[in-house]
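Excluded from the complex is one protein chain; the other protein chains are retained at their positions.
Going by the order they are written in, the chains are A and B; count residues from 1 in each one.
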Amino acid sequence: MSLFEIIGGFFLVLGSIFLFLGGLGIFRMPDVYNRLQAGTKATTLGAMSVIFGVGIIQLENDWTWIVKAMVILIFIAFSNPISSHALARAMYKGKTYPFIKSKDKDMDAYKEFIDNQKMEEK
Amino acid sequence: MQNLSLANKLSNFIVNWVFLMLVWIAFTSSFATQELIIGALTTMVISYLSIRLFTCCTILIFSPVKIMYMIWYLIVFLIALINSNMDVARRVLSPSLPINPGIVKFKTKLTTNYSKMVLANSITLTPGTLTVDVVDDTFYIHWIDVKTTNPEEAFTEIAESFEKILLKIF
Partner (left out) sequence: MTYIIYIALFFMIIGLFLSAVRFVKGPSAGDRVVALDTLTVIIVSGLVLLSYVFDRFIYMDVALVYAVLGFIGVIVIARYLEGAL
């Protein structure tokens, strides 16, 4: 095994573990918002790490791999938070309210804003 | 559509051209002369057509100081990303699911749309926070483990380290 294979393999395994944790988070968390949290963060770093690892492994044969890998990586790093943000807002406007333990009104600052908006529409 | 002066148009044009040319080189991944000539012509036409569409930054973005700040931002961001993944791993793997979720809000000092977008994306990827909505200068954040509901304290807790650098870049 060459040095590139060792470093790239490390990134591969690390990334796949984070992808697994993302799947586990999706499976275990109690409501949509917490699922989004676990899913977005873990899969973003996981996918970035796996793609970067593949680029590193191929670096000793062909440098074009890592350039294409960086394109995919940057695209995922930008698109993943945007889609999770769009989903979170859509879920809130679709009247799915977050799971809150203590039933404290201050814990949900966004509800105030939505209620004000509805009052203005009326 | 705002009216832009000639200098603004020119700087937008150059920024778009450089950016699109970098994307072209990344897609073709070759430095052959014919590829570069075709790429330069195509990206020139596209960046001329999109002068009014992409107005993210002026030509000052290429100054060395701002590039240094961008690299610093990238380092801060990567550290926060790794921290947040450790945080997710800890929460997901522990049997009792230690969460106390809620939505908090805070106000930001950033003014341009693009810097707010970068800040919102960064907040989504930092430990335990998710941007739900951005209305003018108010951010609504879903926090997996609410420590405070006071807007100012939430701001120092979540966004201060990013905003300091972003104010210098944009």
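Criterion: a contact is a pair of C-beta atoms (placed from the backbone, for glycine too) under 8 Å apart; a residue touches a chain by one contact, two chains touch by 3 or more.
Quantities reported herein were computed from a predicted structural model and do not represent experimental measurements.
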item: Chains still shown that are in contact with the chain withheld from the display; value: A
item: From A:I76, A:I100 or A:I114, residue that would touch the chain that is not displayed; value: A:I76
item: On subunit A, residues whose C-beta touches the chain left out of the figure; value: 1, 5, 9, 12-13, 15-17, 19-24, 26-27, 32, 35-36, 39-40, 43-44, 46-47, 50-51, 54, 57-58, 62, 64-65, 68-69, 71-72, 75-76, 79-80, 82-84, 86-87, 89-91, 93-94, 96
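In the analysis below, only the chains that are shown with their structure count from here on.
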item: Centre-of-Cα separation between subunit B and subunit A, whole angstrom; value: 15
item: Complex contacts: residues of subunit A adjacent to subunit B; value: 18, 21-22, 24-25, 28-31, 33-34, 36-38, 40-42, 44-45, 63-64, 67-68, 70-71, 78, 81-82, 84-85, 88-89, 92, 98-102, 104, 106-111, 113
item: Subunit B residues touching subunit A - in the complex, by the definition given at the top; value: 23, 25-27, 29-30, 81-82, 84-85, 88-89, 91-93, 97, 99-105, 120-121, 124-125, 128-133, 135, 138, 140, 142, 144, 146, 149
